[in-house]
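Removed from the display is one protein chain of the complex; every other protein chain stays in position.
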Amino acid sequence: MTNITNTVPATNQKLKEAYFTASQGQLIWQRFKQNKSALAGAWVLIILILSGIFSPFLTPYDASIAGRDKDYLNGAPQVPSFCDDNGCSLRPFIYSYERTRSFKTNFRWVTEEKTDLEDRRYLTFFSKGMEYTFLGIKFDRHLYGVDEGQIHIFGTDSTGKDIFSRTLTAVNTSMAVGTIGVLIAFFLALVIGGISGYYGGKIDSVLQMVTDTVRTIPNIPLFMALAAFVPDTWSSEERFFFISLVLGLIGWTTLARRIRTHLLSERNQEYVLAAQLCGASPHHVIRRHLLPSFTSYIIVDLVISFPYMILSETALSFIGLGLKDPVNSLGVMLQNVTSADVLLNYQWYFIPVIFFIVLVLAFVFVGDGLRDAADPYADTNK
Amino acid sequence: MTRLLDVENLTLDFDTDEGRITAVDDVSFSLEAGEIMGLVGESGSGKSVTAKALMKLNASNAIYGQNTKISLNLADGPVDIMSLRTAQELQIVRGGAISMIFQEPMASFAPAITIGAQMVEQLLIHTSMSALKAQEVSIEMLNRVGISDASTRFKQYAFELSGGMRQRAMIAMALSTNPKLLIADEPTTALDVTIQAQVIDLMKDLVKDFGMGIVFITHDLGVIAQTADTVAVMYLGRVVEKGPVRQVIGNPSHPYTQGLIKALPRLDDLDSPLTPIPGDIPSPLERPNGCVFNTRCSQFLGSQCSGEIPKFTPISHDHMVACHIYQQDQKGT
Partner (left out) sequence: MKRDTLISANNVSVHYPINGGKLLGPKPVVRAVENVTLNITKGSFFGLVGESGSGKTTLGRAMLKAAPITNGIVNFNDGEVNYSLSNMSSKELKDYRTRSQLIFQDPYAALSPRMTVRDIIAEPLEIMKLTSSREETDRRVREIAAKCRLNLEHLRRFPHAFSGGQRQRISIARALVSEPKFVVADESVAALDVSIQADVLNLLKEIQQEMGLTFLFISHDLSVVAHICDHVAVMYFGRLVETAPTRELFNNPCHPYTKALLSAIPSLDPDAKNLAQKLEGEIPSPTNPPPGCKFQTRCPHAIDICRRDEPQLESVGVEHNVACHRWQELM
């Protein structure tokens, strides 16, 4: 008489059942959640992206010339405080200032803060400020402002533009360039790598030669040539799209290779043969078996390509071959930092760099976490 | 015959993402020099893990039990395997006094190096021979295992040899350092049955000539019957029956052993139906309490089987079985 003992309590059973019926996506998410640094990276990423999207609201001033503060060129950051010698207050405040420059100071602006009680300028929240358009609707509320004058928590640059505003819009711009570039690259990689991997043989050889050719195109000379070719009459938006397009057109090769390799091995799997023995069309095989098998890799590759796109754009703009004013990006903001003047006196110009380091690192952590979680079936074979 | 290997209370747990898995639970056996011992079990029985434990080859998340003691009696004194910690210390044992051959010979030869080079490398690590002498010894060993034209084969790569020859070459490599103990992990499973017969004969010859002990792991009872002197049957990490091959196979006492033998298709009785063992093997995360086999046992006795781990009862002088049925009989008489 056989005896089937059930030594497992009910909650355990539910967990096991959940594990057994979990789809690939759910398994990946489970593994991803366990990776603390990846989760932290994901949060940082979300915050930064949202900040970029909502930058017109989060920042008090327009990031272009229109929003500049003529009275505070190259000004140091004004950090709000709660307390000072004159007592504390519930509302944060900054000091008003007086600027002088003369022969004595080498024609450099010297800022003197007036620390009397009546010279305090209090911060206001949800204050009215300059108008901006968001999703087609005009708003004029900003997250914070100051009751008199202007506030620059990251300081200003040589034309008086608020660096904080510029930073957030730069994040937005870089993300946009990255997104467009990655999407174009992804689409090309999918088509070319897919055809190459699925059909193999001669088609594969030809497409591989094309891939190799594109890979060997040197980037800097290419962009120099393009920079010379782009007419000055193009608007900044046109330039923006052009740069994104070109980055995408030369960035698809690595992903295409990966897709091809994966397809070449996947199409020889026995379950693919089983489907073909039922007369499955290539379309069915691709949709039902091949695509789901590398979705996780694709997502990983997409996430990891982002920082490369962003850094490429930064480098290009920095050396003048990419975007220009008034479009804001990190590269554009760094165009002015190469003089000794700035390095010695206006160190706050580098604050955006920290933002970008954090952004890139967040992408890398998330990408690594995804890649570690990506193949839940790697070790389920006996 | 001297006692070559003593394994006492070998317990091995693995710390995995899914929890702590007990792979081997209180396994004890011993081996004499010149003896072939078979470790039989199906997948999940823990036989491979047991074999690898003899050389501490298991993964780094392996946790050995407190009372585990493995001692290897060499000419210059016993070696306590559990006390060897660093790779340096273990190197004396691995490949030197103990050698191992695997199921997939293609996996144990590096594909880009010739067989000869790998054999010589092994000898140079474990002995103080010169490279020239090592080459001589290797070619002689290849000859000894029945590979014709050994000096040509010495310079060939693994993929140039057929499956049977590769397995022989692996045996040659394993034996070139004159080990006292050979661990064979499913060496014939991947081979055709005609080649398997040759390799089994070869191993029996070598044991006679070299006087070493072999721990032969397999799931194939027929191979064990032809090759081994003693056998231990494992299920879910425990030894359920052990003893001389004739007795265990001729008079299987444990319900699992009986089930295994009944499930085998026999050539001498084509009419008998194939009787599988009912149920499925439990996952190692859910090892049953008491006797590990109780969930599938056709002779289940009741709460005793599901509550108490049976101890070994002797059926005859050296034939032991771990089953409450026999414990009861013992108590009864």
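Each chain carries a letter (A and B) given by its place in the written order, and its residues are counted from 1.
Throughout what follows, contacts are C-beta pairs under 8 Å (C-beta built on N, C-alpha and C of every residue); 3 or more make two chains touch, one makes a residue touch a chain.
Quick caveat, the model's predicted, so the values are computed rather than measured.
From the options B:249, B:291, B:305 or B:322, the residue with contact to the chain not on display is B:249.
The hidden chain makes contact, of the residues B:100, B:260, B:305 or B:323, with B:260.
Summary of contacts with the chain left out: across B:75, B:132 or B:270, the touching residue is B:270.
The residue touching the chain not shown here, chosen from B:137, B:150, B:223 or B:297, is B:223. Mapped onto chain B, contacts with the missing chain fall at residues 42-43, 162-165, 192-194, 196-198, 200-201, 219-223, 225-227, 245-246, 249, 259-261, 263-268, 270, 273-277, 280-281.
By the touch definition given at the top, chain A reaches the unshown chain through residues 19-24, 269-271, 273-280, 284, 288-289, 292-293, 377, 380-382.
The rule we apply is simple: only the chains that are shown with their structure count from here on.
Rounded to whole angstrom units, the spacing between the C-alpha centres of chain A and chain B is 56.
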